[in-house]
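For this depiction, one protein chain was excluded, whereas all remaining protein chains were kept in their positions.
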Amino acid sequence: MSFTITQDGLSKLVNEWLARGKRVAGPSRVKRDCILYVPLQGPDQLLLEDFIRPANSLKEFLFPKHERLFGYRINGNGVELFELEPPKTEQLLIAARPCDAAALPILDQVFNWDCADEFYNRRRQLTTVVTLACSAHDDACFCTSVGLSPCAERGSDVMLVKLDRGKYEVRCHTEKGRSLMEGRLEPSDQVASEPLGPEKRFDPAEVREFVKHNFASAFWQSEGLTCLGCGACAYTCPTCHCFDIIDEGNANEGARVRNWDSCQFSMFTQHASGHNPRENQPARQRQRISHKFDIYPEKFGEILCTGCGNCTRNCPVGIGALSVLTEIGHGEHL
Amino acid sequence: MNEAGQFEPKIVAYVCNWCTYLGADLAGTTRLEYPPNVRIIRLPCTGRIDFNLIVKAFEIGADAVLVSGCHPGDCHYTAGNYHARRRWILFRELLEALGFEMERIHFTWISAAEGRKWQQVVTEITEQTRKLGPYKNLYADTGNGSLPIPEAAPAVDQPAGSEGSLRQRCHQLLADGTVKVVIGYGTGGPVCVTKPADVGRLVWNNQCSSNLTTYLKRQEVRKLGRAAIVVKVCDERALVVLEKESQLDRKDLHVMGMACNGMGQPKCATCDVRVPRFADEVIGEVASVPLAGPPNAAPRGGAALEVLLAKSPAERMACWAREFERCVKCYACRQVCPLCYCERCIVEKNRPTVIDPSPTVKGNFAWHITRAFHLAGRCIGCDECTRACPAGIDLRLLNLSLAKAAEEHFGYRAGINRDVEPLIGAYSLQDKENFIR
Amino acid sequence: MNIGYYPGCALHGSSDDYEESLRACLRALDVQLQEIDEWICCGATAAHALNQKLSTALPARNLALAERGGFGEMLAPCPMCSMQLIKAQKALAGNEGLRREMSGIVELEVRGTTRVLNLIQVFEQVGLDRLKAALKSPLKSLSAACYYGCLLTRPPDVVEFDDCEQPRSMEAFLTALGAKTVDWSYRTECCGGGMTLASEETVLDLSHKILSNAAAHGANCLVVACPMCHVNLDMKQPDIERRYGVRHGLVIYYLSDVVGMALGLPESALGINRHFVGKA
Partner (left out) sequence: MSRIGVFICWCGENIARTVDVDALAQEVSKFPGVRCAMNYKYVCSDPGQALVREKIAAEKLDAVVIASCSPHMHLKTFRRAAQLAGLNPYKVEMANIREHCSWVHHDRAKATAKAASLIRLSVEKARLDHELQPIRVPVTRRALVIGGGVAGIQAALDIADAGYEVVMVEREPSIGGKMAGLSETFPTLDCSQCILTPRMVEVGQHPRIKLYSYSEVERVEGYIGNFTITIRQKARYVDISKCTGCGDCWSVCPLKRNKSEFDYGMGVRASIYVPFPQAVPARPVIDAKTCAKIIRNGCGLCEKKCKAGAINFQDTDKLVEEKVGAVVVATGYKLYDIGEKQDKASLAGYGEYGYGQYKDVIDSLQFERLLSASGPTNGVLKRPSDGAEPKNVVFISCVGSRDNAKGLPYCSKICCMYTAKHAMLYKHKVHDGQAHVFYMDIRAGGKGYEEFVRRAIEQDGAKYYRGRVSKITQEDGKLVVRGADTLAGVPITVEADLVVLAAAMRPADGVAELAQKLNVGYDEFGFLLESHPKLRPVETNAAGVFVCGACQAPKDIPESVAQASAAASKVAVTFAADELMREPEIAGINEQTCVACYACLRACPYHAIEQAEVRTPRGVFVKHTARVNPGLCMGCGTCVAVCPSKSADLEGFTEQQIYAMVESLV
C-alpha cells in the first residue's frame, strides 16, 4: 500500500503555487545540452526524466550567488546605513535530487553555528523540498560512497519515487511535506522498488586518514597539476558555501553584498602583503579535499560532500573530486 | 525627469583635452547655446578612452554616450585618435552583437575651432535621445530571447596510428631529455607526462577537442621545465598569438602538431586549417575526407551568428540578458582560455572597480563584454570558454562577432600569420570611420 | 592556350595581312584564337567624340559577347580597339549601376570580367623561354626600330601597359629572337593615325619624321603592332618620297611578322609579300 501522484498532479501543484505568486524551482532544460535548476514559469518547463541531474545545485535558492546584506547612503560627509527587507516569498523546490537535498542540513549548520544568518534561515523556513529519487546514475555519481543513496531521505520534505512513466510513489518525510501533499495523493497497491545506486568507490574514513597525514605528499602536486583554477566545481557543488563580502555602489549609495567565492581561485587566500599561503593550484586542490573530508568533519561531525558528481561533470579538464578520492582509495598515492 | 515630468536625457561625453574640450570652450566663448544635458569628462586624449568607460557610463544610467576627439592628423599626441578609432570599429561590432541601441553611442571628431559643431552635435544628440526616451532596454530581458544554437560538424575518426606514433615520439623526447614534460590528452582530460614510462597515458582520438595551450600560462606546469605540447592546428593559432604577445619563446617549447580530421565540434564545421604549419613535428596525415565547411572559410559564425545578428537589437539584448542571468562568475571561461593570461584579471582590480564582481546581470554584462573585447583580434576560436561554461552560456557568438569584424574591417585573423602585428596596439590611416561624425 | 579574338574592322579590311600574320604566327605557337561571335565596331575615335554613352555601349556589347562565349581573356590586336575595350571593361567592373544600365542597352548581361590583351601581351603570355625554344632562324639581319605608336601605351592609367613614354617590351622579344634593336626617339610618336583621309599632309609629315629618325639611328626596318601605323608608315612611303624627296625604303613589319620569320614561317604565310615596301 502506498500513495501516488501523477505528472498531471505535479503540474497542478506547480500551477497552483505559481498562481499564488509563490516561487517554484526545478530541473529544466534551458538549452540543448544544458539542464539546470531554475525558477519555473510553468509546469511544462519542469523536466522529470531522462537525465542524470542538473549541472547546478539547489543551494542557490537558499544561499544565492549574490545577496545584498544592507544598504548605505552617502550623506554629506557622513554615511547612513539601512536594513534591507528579508525574503518573504514561499518557494517550492520540486524534483530535486536527493544528493542536493542532503546538502541542505549541512548548509543549515554552516549558516547557524556561530551566528544565525537571518536571510538564509528565513529562506529555509519558506522552502519546501520535494525530491525525486534517482532512477539512473553515471560514472561521476558516488552518493553511495559518502553514505547516501538514490533515495536518501535527508533534507527532503517529500520524496517521489518513480513507478511507471508519469506516475510516482510519494513518501512524505516531514509535516511540511505532508501538508503540501494533502489532498493530492491517490492510494495505490504499487510500491516502488528501491533504485540501485552506483557502486561504492572509496571509503571516506580512509580519505580522511590520508589527508590528515599527507599534507606535504607529492600526490597533491601531480593531482593538481592540470587544474586551471576556475570555480566551476565549487559553484556547482551543493555543499560548497564560501562567500566574499564587498561594498558595491556608486558615488551616492550602495550596499554591502555577499557573493559566492571559491577556494580554487588564486586570489582566495591572497594577503594584502602579496603573500599567498596557498600559492599554487595543487595546494588549492588539497584544500578542497581536506576541507570536505577532514576539516569540516572535524568541526561538524560529517563530511561536506553528497556524492553528486557535479565537480567531475563540470570540470573543464576532467578532474573533479571523484578521481582524486578513488585514487586515494586505491592507494595509488603510495 | 524635470519638474514638469518631462524626460531629460543624461548624456556622458568623454572628450579629449586638446581638440573637443577646446571646441566646447569655443562654443562657450562664442555663446552658442545648447541643451544642458551633457556632462563632459575631460581626458588627455581619445587614445585614453577605453571601452570600459563607455560601458560604465551606461551602467550609471546614461541615456547616451558621446566620445569625441581630434580629427585624424590633428592628435596632440600624434596617433591616440587612430588607436581609439580602431578600437571603436571593433567595439561597435561587439555592442551590435549584444543588442545595444547603437543610436545612443556617438563618435565625433570636433576640433578646437569647431565650437559650432560641438553645439550642433550636443543639440542633436540631446534631441535624438529625448525622442528615444530613457534607456530602459539596457541589459533587459524583454522576452523572446533565445540564442541560436550552432550546428556541430559530424565526428570523424582520427588518423589511424597517430596515437602510437605520438606515444613513441614522446617516449623519445622524454628519454633523451629534449623535454621534461609532455602536455597531452589523456582519458578524461589533459595530462602532464613527465616519465617515459607513463606515455601510455597519452591518447589521440576524437575526444581531443580541448586546447592544451592554456597550460603554457600555468606556473605549476612551467616549473616542470621545457615542455612538449600536443596541439591541433586550430590550437596552434594560440601559440602564434602568445608569441606575438611575448608570452612564450618558441625555443622553450616543442610543438607536436597533430594532423586532425575534426573533433565534431561547431568550430570544426568552419575549420579551414587542418595540417600544422609551424609545429616542430607533425604526427599523422589528414584523411582526404572533405571538410564540412568550405575551404578557406573565414571564421565566420556560420548560421548561428547570422541568425543572432538578424534579430532586432532588443531581441539580441534579451538573448544575452537571459544567458548572463545564469552566469555564476566561476570564471571557467577565463581560466580555460589560452589567451587570458593576466596574473591579476581586471575583474579582480578594485581601485577602481571597473567591473562589478557580483554575478548580477549588470556585473555579468560588464564581465562578458570585457572578456570578449579583450580577445578582440586575438581570439582564435577554440571555443573552450563555451565548452567550459557550467551554465551553458554560448560565449562563442561574442568571440565570433569580433572575429568577423576583425576580418571584415582589417582583413585580420588572429594567429594565422606570425609576421603580422597584433590588431590592437596598431592602426592604419585607412581604418574606416564612416560611423564617426 | 585558347583565347578570345576581337579582330576589329581593320583586321577584316585594310589590314587583313596583319590578321593573316598573327593567325599564322600564333598557330605555330599553339595559341588558338576564337573569334567572338557577332562582334561589332569598338567605337574607335568617332564614338567618344560624339556620345559618352555610345562609346561605352559599343565595347560593352563586345565584352558581353566575349563573356557569353566564356572568354576570360581576349586579344584585340588593334590598339584603338583594345584601349576602348579596356576602358569600358574597367568602368563596368567598378560600377554596379553602369553594369545594369549597359546590360539593358546592349540587351545582354555584361559584367566586365574579360581581360583585354594586345598582341605583345599575348606573346608575353607565351613567354620568352618558349619563343627562344621555338626559334628556327634568328633574325640576324634585322636592325629594328620598334615603333609603338601613340595608343599602345596610352592613356597609361587605362591600358596599364609598359612605360608610357619609353616602352621596351617589343625590344625584349626582338633581342631574344636575335635581332638588333636601335635606341631611337620616336617610339611613341603619332604617325598621323586616322588623319590619312582628312589631312594627308599631316600623315606624311609625321610619318616622314618617324622614318627619318629610325633611319638616322641605324634601323633597317620598323616593327609595329598597330594596323593604322602600318598603313601610314608602309603604304605612304612612296608619297613621302614624292613630297620630301627622300626614299626611306624601310620595311615595316608587324610584330607577328618578325616572330613568325624567326619561327621559320615563310613570308608568304605571314602576308609579308603583300606589304608595299619590300626588302631593299
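Letters A, B and C mark the chains in the order given here, with residues in each chain numbered from 1 onward.
Note that in this section a residue touches a chain if its C-beta (ideal position, glycine included) is under 8 Å from a C-beta of that chain, and two chains touch if they have at least 3 such contacts.
Just so we're clear, the structure is a prediction, and the values are computed from it rather than from any experiment.
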Visible partners of the omitted chain are A, B, C
With respect to the chain omitted from the figure, which of B:254, B:316 or B:374 is a touching residue?
B:374
May I ask which residue of B:56, B:92 or B:316 touches the chain that does not appear here?
B:56
Only one of B:24, B:318 or B:379 touches the unshown chain, namely B:24
Hidden partner chain, residues of chain B it touches:
10, 12, 21-22, 24-25, 27-29, 31-36, 39-45, 47-50, 53, 56-57, 60-62, 75-80, 83-84, 87, 119, 245-247, 341-346, 349, 351-354, 374, 421-422, 424-426
Under the stated touch rule, tell me which residues of chain C contact the chain that is not displayed.
163-166, 183, 185-186, 189, 212-213, 216
Missing-chain contacts mapped onto chain A
74, 76-77, 250-252, 274
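We take it that only the chains that are shown with their structure count from here on.
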So how do the chains connect up here, line, ring, star, complete, or something else (other)?
other
Innermost chain by mean C-alpha position
B
Farthest-lying chain, centroid of Cα atoms versus that of chain B
C
Using mean C-alpha positions as chain centres, tell me how far chain B is from chain C in Å, no decimals.
56
Cα-centroid distance, chain A relative to chain B, in whole angstrom
33
Would you mind pulling out the distance in Å between where the CA atoms of chain A average out and where those of chain C do?
86
Within their complex, state which residues of chain B touch chain A.
60, 146-147, 149, 188-192, 210, 214-215, 218-221, 326, 328-332, 334-336, 344, 348, 350, 353, 356-360, 363, 384, 387-388, 390-392
Would you tell me which residues of chain A are touching chain B in their complex?
30-34, 36, 38, 55-56, 60, 65-66, 221-222, 224-226, 228-232, 234-236, 244, 246, 248, 250, 257, 259-260, 262, 265, 267, 280-282, 314-319, 323
